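Excluded from the complex is one protein chain; the other protein chains are retained at their positions.
After this line comes subunit A, so read on.
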């Protein structure tokens, strides 16, 4: 009987813990690894393929911004890819509704209401709004605030203002 009781308690505790953990990661913040070099040098600055899993950056993604969907220019956000909702990408918002963006393929794009323009910091190696256009803000799943791993790169992720916005 003792073992059954013990197992039951253990399951109960795990369940409670999972419930609370899931809620916190949905509502407040979670920690995710960053893959790829599209955001280098902000994340994964020295990508060495042999050591990839060790040198990968881990970042805090806060979800509180999803209550109001208010973002500022230069925020780094996590969003589901518009082409495949299971893929999550990390990019920087470089334009908000009403802004004009100049791109290599079109002259200028006016960002529609409720959309934003995302670009990777590593322009040469990034699949972003320059290929798939503005994305709805509803696809955004969180805002990256801090790097927590590796230890020597712990710190805040700064808001950086983009340079490629046409001024009107």
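Just so we're on the same page, contacts are C-beta pairs under 8 Å (C-beta built on N, C-alpha and C of every residue); 3 or more make two chains touch, one makes a residue touch a chain; residues count from 1.
To be clear about the criterion, contacts and distances are computed from a predicted model.
Student: Determine which name in "Chloroplast processing peptidase", "UDP-N-acetylglucosamine transferase subunit ALG14", "Methyltransferase-like protein 5" or "Sorting nexin-30" the UniProt entry assigns to the undisplayed chain of the complex.
Tutor: Options "Chloroplast processing peptidase", "UDP-N-acetylglucosamine transferase subunit ALG14", "Methyltransferase-like protein 5" or "Sorting nexin-30" considered; the missing chain's recorded name is "Chloroplast processing peptidase".
Student: Determine which one of A:33, A:114 or A:150 touches the chain that has been left out.
Tutor: Only one of A:33, A:114 or A:150 touches the chain omitted from view, namely A:114.
Student: Please identify which residue in A:80, A:103 or A:145 touches the non-displayed chain.
Tutor: Spelled out, the listed residue whose C-beta touches the missing chain is A:80.
Student: Hey, which of A:68, A:105 or A:156 is the one touching the hidden chain?
Tutor: A:68
Student: Determine and list the subunit A residues touching the chain excluded from the picture.
Tutor: With respect to the unshown chain, the touching residues of subunit A are 16, 19-20, 22-23, 26-27, 68-69, 79-85, 112-115, 135-140.
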